[in-house]
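A single protein chain has been omitted from the complex, and every remaining protein chain is retained in its original position.
The letters A and B name the chains in turn, as written, and every chain counts its residues from 1.
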Amino acid sequence: MRTFNFYAPTALDEALELLRKTDGGRPIAGGTDLVVQMKEAATKFPHPSSIISLLLIPELNGIEFDESTGLRIGATSTMSDIADSADIREHYPSIAEGAGIVGSIQTMNMATVGGNLCNGAPSADTAPPFLVHDAEFVITGPNGRRSLPADEFFVGPGETALAPNELLVEVRVPAPADRSGSAYVRHTPRKQMDIAVVGVAAAVTLTNDDRIENIRIALGAVAPTPVRATKTETFLSGQPASDESFAEAAETAAAECNPISDVRGSAEFRRHLVGTLTKRMLERAANRARGG
Amino acid sequence: MGKVNISFTINGSSHQIDVEPQWTLLEMVREQLHLTGTKEGCGTGDCGACSMIVDGRLITSCCMLAPQADGSDVTTVEGLLANGDLHPVQQAFIETGGVQCGFCTPGMIMATKALLDRTPKPTLDDIREGLAGNLCRCTGYTKIYEAVMTASGQEI
Partner (left out) sequence: MAQETKTRDKAGDSEYTAVGKPTIRIEGVGKVTGQTKFADDLTFPHMLHAKVLGSPHAHARVKSVDTADARQHPGVEAVIAAADLPAYKMNPSNRRGVIFAVDEVLFQGQPIAAVLASDPHVAEEALALIKVEYEPLTAVTDPISAMEDGSPLVRSAISDVDRSEEKGHVTIDVEQEEAEGAPSNIASKINFSRGDVEAGFAEADCVVEQTWRSAMVHQSYIEPHATIADFDNSGELSVWTSTQAPFYVRDELCQTLGIHESKIRVTATEVGGGFGGKIFLTELITAALAIVVKRPVKYIMSRKEDMLAATPAPFAQVELKTGMKADGTLVALKARLIYDSGAFPGAPVMPGCLFVGGYYKCPNLHIEGFEVLTNKVSVGALRAPGAHNATHAIESHMDIMARELGLDPLEARMKNAVEEGDPLPSGQPYPRIGLKDCLRAISESDVWKRRREVEGQANRGVGVAIGGWIGGLQPASAIVGLNGDGTIDVTVGSADISGTNTSFQQIAAEVLNVPLSSVNVTTGDTKTAPYAGMSAGSKTTYTVGKAVKLAAEDAKRQMLDIAAQRFEASPDELSVADGKVHLDGDDDKVLTFARLGKMTTNFGARFAPVVGRGTMSTRKSAPGFSAQAAEVEIDPDTGAITVLGYAIVQDAGFAINPLSVEGQMQGGASQGLGIALSEEMKFDEEGRLLNANLLDYRLPTTRDLPPIETIIVEVPSEEGPYGARIIGEPSIVPGGATIANAVADAIGVRVTDIPITPERVLRALGKL
């Protein structure tokens, strides 16, 4: 790995100032993606002259949940922090499931949610869960603070809506409605220590007569970015939460996604998995919504 | 590009040193502190041979920048000996045949320690989940499962 200047600011303003001053400086948190990319000279950007560690900035830490305002996850929260959080496991199970399957235990102890999202991988395991929970990404930068809905954050493979020298501060997730549930699963050749061939998250809110009042489905690794399956969502709205509608939804999702073939799987295989996993996640999310 | 001055504790002893910013924690520990017990198997966090415990958490030291260890408490395999006596996990790995070539062993032992710190009486499923980040090519894991059961005082 080539050398660089290293900074470890302890305040957010200081970090932003460093990003501005060090032309081409890059933020780092857990390092599980960035360090590996730098070692292999495989970053999507030129080798950084400076690396700015975000781990000592208190404002980026912490997970808080409130029944009315919802969830706040600081950008440097690790995957383990998220997967182990009792609040997240109870109220946002798909987020815990996504965070709890990233790489190895070691990876989960190091990798942060900010890194997982800002790396912009189409296969990022926390992205589909945040998409289905209507998360907002809070960003700060030279032009102040702004907030983006999750589905506007991902722009392309390795690309996000972050402008130069902007940082992700936190993810905010609204409190889930009553009778709602969510779930995430991915397919990988190995049971752990792997990258999603396909990831599917679903979140449903059911009416008292078991119809779908609100539905979100998001897919990972089947497009240049994590994406919502909007046609499938439209189809399911107002439908009964039944095997039949879930089976049809699975077919719709498989039809509307647009995967590529690569070393991890063919487009055909991915499309098939989208169908299978969409059905399973709808069932699991609906069961959770029913209190199961 | 300046070196970075950092302070940390490793295996109970405090250090303040200048480190090259692009060095990983693994390189610093092996090359600068001459603690060569921790191994590099892949350099990309995919094999677990470089596992250490940093501030109570198991990490792969090949993808952690050394300067990020500033202020940390690091434990490597060298830190498990107590007054020269083997740690129960080390003893169990020898007794059950959980050691073959020995290259994954330091990392595997650190992962086992982290698992037992969290779950003192793990089930087989707990073990298979807890060690999934540590590849072993020699044993097929069977005797490693036995080692972890033995180390936690359970029947195989």
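Everything that follows uses one rule, which is that contacts are C-beta pairs under 8 Å (C-beta built on N, C-alpha and C of every residue); 3 or more make two chains touch, one makes a residue touch a chain.
Quantities reported herein were computed from a predicted structural model and do not represent experimental measurements.
Considering the whole complex, the residue from A:D81, A:E97 or A:D194 that touches the absent chain is A:D194.
The omitted chain makes contact with chain A at the following residues, 1-3, 40-41, 187, 189-195, 263-266, 268-269, 272-273, 276-277.
The set of chain B residues touching the chain not shown comprises 20, 22-23, 30, 35-44, 46-47, 49, 76-78, 80-81, 86, 90-91, 93-95, 97, 99-106, 109, 124, 127-129, 131-146.
We take it that only the chains that are shown with their structure count from here on.
Note: centroid distance chain A to chain B, computed from Cα atoms, is 29 Å. Looking at the complex, you find that chain A touches chain B at residues 1-6, 8, 28, 30-32, 35-36, 38-40, 51, 53, 55, 80, 103-107, 109-110, 191-193. Taken in their complex, chain B has these residues touching chain A: 1-2, 4, 20-22, 24, 43-46, 48, 51, 57-60, 63-65, 67-68, 70, 111, 114, 129-130, 132-134.
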